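Have a look at the structure below, then the notes.
Note that one protein chain is taken out, while the other chains of the complex remain in position.
Letters are used for the chains, namely A, B and C, taken in the order the chains are written, and counting of residues starts over at 1 for each.
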Amino acid sequence: MSGNSFGTLYCVTSFGESHGPAYGGVVDGCPPGLPLKSEDIQKELDRRKPGSSRHVTQRRESDTVEILSGTYDGKTTGTAIGFLVRNEDQRSKDYTAIADTFRPGHADYTYWQKYGIRDPRGGGRASARETVIRVAAGAIAKKWLAERYGVLIRGYLAQLGPIPVPFKSWDAVNQNAFFSSNLEMVKELETFMDNLRESGDSVGARVNVVAENVPVGWGEPVYGRLDAEIAAAMMSINAVKGVEIGAGFASVAQKGSEHGDEMTPRGFQSNNNGGVLGGISTGQPVSVSIALKPTSSIRVPRRTINTKGAAATVQTTGRHDPCVGIRATPIAEAMLACVLMDQALRHRGQCGDVVPPVKLK
Amino acid sequence: MSGNSFGTLYCVTSFGESHGPAYGGVVDGCPPGLPLKSEDIQKELDRRKPGSSRHVTQRRESDTVEILSGTYDGKTTGTAIGFLVRNEDQRSKDYTAIADTFRPGHADYTYWQKYGIRDPRGGGRASARETVIRVAAGAIAKKWLAERYGVLIRGYLAQLGPIPVPFKSWDAVNQNAFFSSNLEMVKELETFMDNLRESGDSVGARVNVVAENVPVGWGEPVYGRLDAEIAAAMMSINAVKGVEIGAGFASVAQKGSEHGDEMTPRGFQSNNNGGVLGGISTGQPVSVSIALKPTSSIRVPRRTINTKGAAATVQTTGRHDPCVGIRATPIAEAMLACVLMDQALRHRGQCGDVVPPVKLK
Amino acid sequence: MSGNSFGTLYCVTSFGESHGPAYGGVVDGCPPGLPLKSEDIQKELDRRKPGSSRHVTQRRESDTVEILSGTYDGKTTGTAIGFLVRNEDQRSKDYTAIADTFRPGHADYTYWQKYGIRDPRGGGRASARETVIRVAAGAIAKKWLAERYGVLIRGYLAQLGPIPVPFKSWDAVNQNAFFSSNLEMVKELETFMDNLRESGDSVGARVNVVAENVPVGWGEPVYGRLDAEIAAAMMSINAVKGVEIGAGFASVAQKGSEHGDEMTPRGFQSNNNGGVLGGISTGQPVSVSIALKPTSSIRVPRRTINTKGAAATVQTTGRHDPCVGIRATPIAEAMLACVLMDQALRHRGQCGDVVPPVKLK
Partner (left out) sequence: MSGNSFGTLYCVTSFGESHGPAYGGVVDGCPPGLPLKSEDIQKELDRRKPGSSRHVTQRRESDTVEILSGTYDGKTTGTAIGFLVRNEDQRSKDYTAIADTFRPGHADYTYWQKYGIRDPRGGGRASARETVIRVAAGAIAKKWLAERYGVLIRGYLAQLGPIPVPFKSWDAVNQNAFFSSNLEMVKELETFMDNLRESGDSVGARVNVVAENVPVGWGEPVYGRLDAEIAAAMMSINAVKGVEIGAGFASVAQKGSEHGDEMTPRGFQSNNNGGVLGGISTGQPVSVSIALKPTSSIRVPRRTINTKGAAATVQTTGRHDPCVGIRATPIAEAMLACVLMDQALRHRGQCGDVVPPVKLK
C-alpha cells in the first residue's frame, strides 16, 4: 500500500491537488447497512471549510461532497465508497510570484527534491486542502462508531500561539470560529489573530481530541498498537510536529505512584494513560493532544533559495491561514475516528468470540 | 499485516514472551550483499541488556542472538533473516503474588480484557523484553544505512524524571549506564536513582534520537509520511506517551518567522522542522524526542482490582527497571533506523530514476 | 488494505457500480516524470469498450476518462493519480424483472448474502464494467514499463467456446472484434457468435497474455512470487476460473527432461516455465493463459430462488455480453502490466544495487 492510503480494514485513499479540478477519496471496508447521505459528510466538511471567518484563509470553497459509489437506498452497501470534492476557487496566478522560490518551512522544497517535479500552484499535493478527504472519511467513521458503539469523538483548541485555552465546556466548541471550549476567551483570541494577521506573520496551535465510550480491548500489540496508529494518523496531518497520549510529556517527571492509574470496581481513578495501556484501549476516554506549527506561507520576507539553487528572498501574499491550527480540530477528530474504526473492525475480526472477563463501573 | 509486523519493504516481525523459551524476529526485505555477522547485532543488544548496572532490572540475560537464516558466507542473501534470543532467567514464581491482580498502568489488564486470556508471567507479550527484537532489527538497518548512505543514528537520555540532561557530547553517551551525553551529571543521576530505588517508586524519562546524513527525499506523502511512520514506531515502544519531531510542542508558541527554517545555497540555517517537511526528509538531521512514562511495576502499594473484578491492593516485588527510559536509547535508535531504511527502499522503488535538482552545501 | 485495492508500491484502488454515476480509480506510487495524457489511457479503454461490435453488449458508453490529479504539465508528479469514467447509459429498468431473483452463476446471490444488501441494478459492484478501472491503471503501467524497460505486453483470444484459435500473428489482434490473432478464423467466430446470440445462451473463452523484454529478477519469493501475484490478478478478473503460467496444466504429464528449459550462453532453449522460476522472472517472455466462464446473464430460463428463499425461474433480457471473454484481452493485459510494474518497483527498492552476474544472449 503506497502513501496515499491508510488503514487495514477501514482503508482510506486520497487524491487531488490544491489547484487541480478536484479532491477525491475512497473509503473501503465500511460495514454494510450504515445509513449514509452526503449531508452526513457535508456537516463535518462545513466545520473545516475555509472562508468561514476572517481568521482563516479567504479562499472561497463550498467544499460540496458528491458520493459516487458504495451506497444504495441511503445505506452503505459494504463496497468502496468513492466521493469527490471539486475545487472551485483556484487562483493559480497568486503563485506566479513564488513559482521559482521555496517557502521556508514549506513542503514545496522537499516534494521538488524527491520527485524532481515542480508544481508551484498552491503547494500541489502538499496543500492542507487535502485534509478535506480526511474529514469526509472521518465523518463516516464517526457515524458508524457512534451508532454501533456509542463512541463520541470531540476536539477543541487547547492553545493558540502563546495563549493557553483551558477546557471549559463542549457546548462552546462549535459556537465560535476557533473551536474554543471557552466562549469568554474568544474576544482575546480574535484580538490576537487580528494583530497577527496585520503583522503578516503566523503562529502555531495545540489541539486536543477525546474519544469517549471506546470499549476496552481495541488495538493490536505490539507494533499495531492503538496509540502508535493514532500517533501516525495525527503526525500525518499537515503542520503537526508533536503528539501526546494521556499525560504525554508530563509523564517524564511523574513518579510511578502518581502516573499509574489506580483501579477500583467502579473503574479507573484517573487517566494519565489517555485510555491506552500496552497499545490496547482501557475503556477510558482516549485522549490525544497535538502540536501544529505556524503556517509557512507568510508575508514576512525570508531568506531562501530558488530553483537554480541560488539565494533569494520570499514573501507569500496568497490567501493563507495565519494559523492552520484553527481549522485543525475537525481534522484531528476525523483521523482519530478513522483509526478507532479500523481497530474496531480488526479487533472484531480476531477477537469476535471473546467476552471481556469483567465489566467495570 | 497483523500487529506483530511493521514496515513495507523492510519488514520486521516479532514473537515471544517474557517467560517463554525465546524471543524471535524476522527481518524481510534486506538488500542482498550486506556483510552481516551475529556480532553486528550482538553489539547493539549488549547496549540494551538488563543487569548492566544497579539502576536497571537485575534479571540476568546474556541476550545472545542466533541468526538462523538469510545470510551466507557472512553476507545477507536478500531472503528473510530469522533470529532467536533465548530467555535464560525466567523466574515465573516472582509473579505468583500478582497472578490475580492488575498493576495500575500496566498492560496486563488490557491484554486480559482484549483476549480473555490471563498470562501472569512477567507481562507475557507486553513485557519490555520484546524490544530485544527491535534492537536486533535496527542493528541491521543501522548497518545498511551507514554503509550505503553514511547515515549515522544516535540517541541520548535528555531527561531523567525531573532532571533535564542537556546535550553535551556524543562521546560520553556510551561511557555511562544512563546514555547521558554529559559525564559530569552521572553522579547526580546515580544518586537520584539510588534514592528512587530505595523508595520503591519509579520515574519517567525523555530520550532524544538524531539521524544524520539522511538524504533529501525520503518519505511518502500524505499518509505514509516519514514523520508519521517515525511517530508510530516510537509510540509503539513500551511506555512511550509522546513524540516530537524537531521543535515539537515548542512550535505551538512559535511565530512562522521564527519556526520556518531559512535556506541559503549553503543549506538550512536552523532545524525547527527536525529534518522533515511535508513528510519528506529535507537532508538535515532527522531529530526526534520521546517521553517514556514511569514503570508500572513498583513496590508502592496501590489500589487495583483482581480477576474477579473485586477491589484489591497490589505491590510488585519482582525485578524491574525503576526507569525503563534508562535502557530506551538503543531501542529508539533502532526504531528510527528501521523506519528510515524502509523509506529509503520505498523511495528507491518509486523514485529510483530521479536526480534531485539541486545539492545544497 | 481492503479488497478494492491491490499492489504494494504501484497500488490501484477502484470504486463504482454499474448503475451509479461513475467509476473511479486511484493509481498510487507511479514514478514521477512519466509523460501521461488522458489519451494514453483512452486508447486502451477504447479497446475494451462495449458496443464496438454486435458480438458484445449493446450498452452505449463512451468510457471517457478524466484525469483529476497526479499529473502536471503532461507528466506524472509522483503523487496519486485519480481518474473518473462516468456511466452514461444506465437502464436500471432492465433489471426490474430480476430484482427479486438471482441469476445462476452470478455474484448477485453472494453479495446479497455477504452484505445483507440487495442492489439489483446490473450487478452493482460485481458488474464487469468495473474492469474499466483495471484497464486504465494498466495503461499507465504499460506505458512506464515500455518506456523504462522496453516491456511489451500483448494478449489474444486463444479459444472461443469449443473453437481453439491458435496464435498466428500479433498484427491481426487489433484488427477484429475478437482479438483473434488469426484473421482467417474471424468469419467462423462471427457465425458461432451469431448463432449463440440467437439461442440466448452464452459461452466461455480462453485468453493468452505475454509480456516480452521483462528483465531477469523481478518477483519476491516465497509468497510474493511474481507468478503468485499474476495468478491473483488474473483470478480477480470477473468470470476467470483458471490460470496457467507457461506449460500450465500440461506440465502434469511432462517429464522433467522435457519440461525443464535448457540454457545455453545464448539463452533459454524453450519456455515451459513461462518466464518465471521460483517466483522470479527469468528474462524470457512471461506467458499466462486464463479461462473465462460463460456469462451468467442469459435468456435461457433457469431454476433459481428469490429473495424470500422460494423457488423461482429466471431469464435475463438486459444487454449482456454473450461471451465476456471477447472483451477480456485488454483487461488481462492490464492486470499483467500492473503486477509487473509493482514487482519492478519492489525489486528496484530491495535490489537496486545488484548487478545481475551474467547477461545471456
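Here, a contact is a pair of C-beta atoms (placed from the backbone, for glycine too) under 8 Å apart; a residue touches a chain by one contact, two chains touch by 3 or more.
Values in this document were obtained by computation on a predicted structure and should not be read as measured data.
Novice: Out of C:Ser14, C:Thr57 or C:Thr77, point to the residue that touches the absent chain in the complete complex.
Specialist: The single option touching the absent chain is C:Ser14.
Novice: Which listed residue (C:Thr110, C:Gln175, C:Thr191 or C:Thr317) would be found touching the missing chain in the intact complex?
Specialist: C:Thr110
Novice: Among C:Ala136, C:Ala172 or C:Ile280, which one touches the chain that has been omitted from the display?
Specialist: Only one of C:Ala136, C:Ala172 or C:Ile280 touches the chain omitted from view, namely C:Ile280.
Novice: Mind pulling the subunit A residues that touch the left-out chain?
Specialist: Output for subunit A: 8-9, 29-33, 78-79, 148, 221, 345-346, 348-354.
Novice: For subunit C, which residues reach the chain that was dropped from this view?
Specialist: Interface with the chain not displayed, on the subunit C side: 1-6, 8, 12, 14, 102-116, 118, 125-126, 130, 159, 161-162, 201-206, 216-225, 227-236, 238, 241-265, 269, 272-274, 276-283, 291-296, 298, 300, 302-305, 307-311, 325, 347, 350-351, 354-360.
Novice: Where does subunit B touch the missing chain, residue by residue?
Specialist: Within subunit B, the residues touching the omitted chain are 1-5, 7-11, 13-17, 20-24, 26, 28-29, 32-33, 66, 68-70, 72, 75, 77-82, 84, 114-117, 119, 124-125.
We take it that only the chains that are shown with their structure count from here on.
Novice: From the centre of subunit C, which other chain's Cα mean sits the farthest off?
Specialist: If we average the C-alpha coordinates per chain, B ends up farthest from subunit C.
Novice: Averaged over CA atoms, how far is the centre of subunit B from the centre of subunit C? Could you give it in whole Å?
Specialist: Inter-chain centre distance comes to 45 Å.
Novice: Report, in whole Å, the distance between the mean C-alpha point of subunit A and the mean C-alpha point of subunit B.
Specialist: Comparing mean C-alpha positions, subunit B is 26 Å from subunit A.
Novice: So how far apart, in whole Å, are subunit A and subunit C when each is placed at the average of its C-alpha atoms?
Specialist: 38
Novice: What are the residues of subunit C that contact at least two other chains?
Specialist: If we look for residues of subunit C contacting two or more partner chains, we find 8-9, 29, 32-33, 78-79.
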